[in-house]
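Following: one structure in structure tokens, then a few remarks.
As you look at this complex, bear in mind that one protein chain is not there, while each of the others sits in place.
What follows is chain A.
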Amino acid sequence: MKDRMIIFTCVTTIIGFMVAVQFQTTKEPEVRDTRNIMELRQALTMEKERQKELNEEIEKQMELLYQLQQTEDVEEVMADTIDELREKAGITEVNGQGVVVEISPMFDEYYSGGSIRSVPPYLLRMLINELNINGAKEIAVGHQRIVSTTAIREANGVTLVNSSRMTQFPLEVRVLTDDPEGLHHAIMSSQSKEFFSYENLSVQSEPVDQVTLPPYERTLRVRYMEQLKEES
């Protein structure tokens, strides 16, 4: 009888050990914050900037509200606001100082390969990202305005921007910016220029005083936004 108890005890000990190990194995490890002080500061700065932006936005809206409340003629203010929003959405023609970037094929005597039909979409995306980083306000590729829903993709070896083909060379990218000179230098010394050269494309940019950007021509599809109903 004593033997039996000892055997049972051994077996239950083993079972207990296995259960504990299994429990520890399946237990989710704690997710710890492993950011160092630099990363934390960076995150903090980012959040601060975000807060600033949001505060500015609120201020602007409050001002608009105040204007609407003050003026007798609400229509005018609303029309102004609508115009402003239309401009922001990119469905109006805009002009001002900016930079014209020209992308053209570049062949050297050792060139072997097929004809270059259009700028590859990944390069175009890269260029647009770099322009945006360097302070571009509005961008148009060829005759297509870049808006928030613009798609740059490839179909049958041809690049499509806003679903229209970008096959003409040189491809003109017109950019509106406050600092044309700075943007020009940034683009001419950027890494994307090098990537363009790998695809036998050369990039030339030129700051200009007056550049006109066409409006976005297609209808904007709003799919995920909903009208907010004021509850009062």
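Worth a mention:
Assume contacts are C-beta pairs under 8 Å (C-beta built on N, C-alpha and C of every residue); 3 or more make two chains touch, one makes a residue touch a chain; residues count from 1.
Throughout what follows, contacts and distances are computed from a predicted model.
The protein name that UniProt records for the chain not on display, among "Branched-chain amino acid transport system / permease component", "Small basic protein", "Nucleoside-binding protein" or "NADH-quinone oxidoreductase subunit F", is "Small basic protein". Where chain A meets the missing chain, the touching residues are 3-26.
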